[in-house]
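Missing here: one protein chain of the complex. Every other protein chain is in place.
Moving on, here comes chain A:
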Amino acid sequence: MLARLSHLDRLEAEAVHIFREVAATFTKPVMLYSVGKDSAVLLHLAMKAFYPAKPPFPILHVDTTWKFREMIEFRDLMARKLGFDLLVHVNQDGVRDNINPFDHGSNTHTHVMKTLGLRQALDKYGFDAAFGGARRDEEKSRAKERIFSFRNAQHGWDPKNQRPEMWKIFNTRVNPGESIRVFPLSNWTELDIWQYILREDIPIVPLYFAKRRPVVERDGMLILRDDDRMKLRPGEVVENRLVRFRTLGCYPLTGAIDSDADTLEKIVGEMLTARTSERQGRLIDRDEAGSMEKKKREGYF
């Protein structure tokens, strides 16, 4: 009697297949790395897909300069440990104009530092395929996206005119300047991600685990004051609270949750009884209706 594949085995095989398909058919792929838990899984799968070789593409981090400090430390540690080729891109125009989430709002900050930054990096290196860790269960417009998602020469996504995607036969053909965003974790859910991290013992940024941290309550969110670029408003106080993060992004835009989950088991336990979705802690999805779709059409991941 032959073993039947478990749900996670199936998801793993699908992702590995996708990684190899890109390596076999594109001239210049890159893997986007955002340092979060999904990126951690993505990286782990990439290492598996090409074992005993290293992944035959570089890893790109688009740094908005507002990431948690612990994320940057973790990123550099992983690059040293796994020996991958790490590229870091910062939108220097944004730095020059001092674009930041406090003065310009989440919308402008994300557009300039993340979306434009990403487009600059893709153009600079001429990548024709870029892996991302997006999942279909995250958000409604992502639920509609193909695994191999075509982008025109301006990096735009046309949601009304996506290429059919039949079976596991992926159309990887692009004309010069065009590219494909590739999402190996399309069919994973948040629970699958945690379950897999637990099963494979994948290292993740410590911010996911509960710890006493200096947070400020602002606009209904708990913001970790990661450095003194965050000025306190009148009446705001920094409290040391036992918190952790469900998702990670730019620190001023990412809300912490009160939690005492300091092990993976406890995190998963907490997740299983959660009453809100993980993106609830993200300011950028809420700032206008259909905002994720709009960002994606402009070239955001």
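Simple rule for what comes next: contacts are C-beta pairs under 8 Å (C-beta built on N, C-alpha and C of every residue); 3 or more make two chains touch, one makes a residue touch a chain; residues count from 1.
By our rule, contacts and distances are computed from a predicted model.
Which of "Transketolase", "Multifunctional fusion protein", "3-oxoacyl-(Acyl-carrier-protein) synthase" or "Cytochrome bc1 complex cytochrome b subunit" is the UniProt protein name of the chain not shown?
Going by its UniProt entry, the chain not pictured is "Multifunctional fusion protein".
Write down which of A:Thr64, A:Gln195 or A:Thr247 is the residue touching the left-out chain.
Of all options in A:Thr64, A:Gln195 or A:Thr247, contact with the hidden chain holds for A:Gln195.
For chain A, which residues reach the chain that was dropped from this view?
These residues of chain A touch the chain that is not shown: 2-10, 12-14, 16-17, 20-21, 23-24, 47-54, 136-137, 139-144, 146, 159-160, 162-169, 171, 173-175, 178, 186-187, 189, 191, 195, 198-199, 265-266, 268-269, 272-277, 280, 290, 293-294.
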